[in-house]
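I have a structure here, written as structure tokens, and I will follow up with some questions on it.
Note that one protein chain of the assembly has been removed; the remaining protein chains are unaltered in position.
And then chain A:
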Amino acid sequence: MTLHMREKQAATLPKANILPRARGTLDLTTKPRGDRSAIDRLRTSGCVRVLFPRSERAVEAIVINTSGGLTGGDSLSLAAVAGAGSHLTLTTQAAERAYRASADVARVETRLAAQAGSLLQWLPQELILFEGARLRRRLRVDMAADARLLLAEPVIFGRTAMGERLRDVVFSDRIAVWRDGAPLYLDGLDLRGDLESAMARPALGGGAGAMVSLVYVAPDAEAQLAPLRDMMPETGGVSLMRADLLVVRLLASDSLELRRSLLPVLDRLSRDTLPISWRL
């Protein structure tokens, strides 16, 4: 089923959900090969496919959900490991859409690891929440003491430019980064009901329709603080939590505005290795 068809069906189908429930898994590990990185293990099932447009210093993996979007009962389980000394960059081919779900929630579980001396970049494109979405996401990263990490999760609260309003959404999201068995960065939100009104509240979104949370773990984190501060709009903040841990919270009116602020930040922190799919 094409993405467009599924979107249309999701919008027009009656409450009895007859959409096929998508299942998908990814299991990917990388390893060093000379001064480059290579795939060590790869297994996918169900609606998950992966493209590897280039494997140079880093293995670049573009994850595709062939079901064309998330809806009730869907379940994605993604696991990826940047093996010791290798570089792995994961992204998605396009924005992920969470559509109306009549009963069950859609579940996305992502389990990542960055082994000794590795670099892991988790840079999915935007998650777009549609009216009626029910989504539960869990992301956990386990890092070795000397591994590096760049992680960004952009979320779009409805395509407001197209007149879409989120009145009835359930969205539960968690990000957990652990290093050497200890918690390093934890974040999470539970939003329920009228998200448009919620995001209009002054200390929540102040009317924002898009948000990104970013985590950067690297020895040069402190050196990135001042340049990143200069790149932030009034609705964005950056903070150095530890000498090697930088966090960003950035709000924007819509997805376009979010990209305008986020792309230069990602280019800088990824040293211009942002996957090509982000440019399309």
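The rule is short, and it goes like this: contacts are C-beta pairs under 8 Å (C-beta built on N, C-alpha and C of every residue); 3 or more make two chains touch, one makes a residue touch a chain; residues count from 1.
Keep in mind that, in the parts below, contacts and distances are computed from a predicted model.
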item: Name of the absent chain as recorded in UniProt (options "ABC transporter permease subunit", "Urease accessory protein UreF", "histidine kinase" or "Glycyl-radical enzyme activating protein"); value: "Urease accessory protein UreF"
item: Options A:22, A:98, A:247 or A:262, residue touching the unrepresented chain; value: A:247
item: Sole contact to the chain not displayed, among A:51, A:189 or A:256; value: A:189
item: Touch residues of chain A, complete complex, unshown partner; value: 172, 174, 177, 182-191, 198, 201-206, 208, 211, 229, 232, 234-241, 247, 249-251
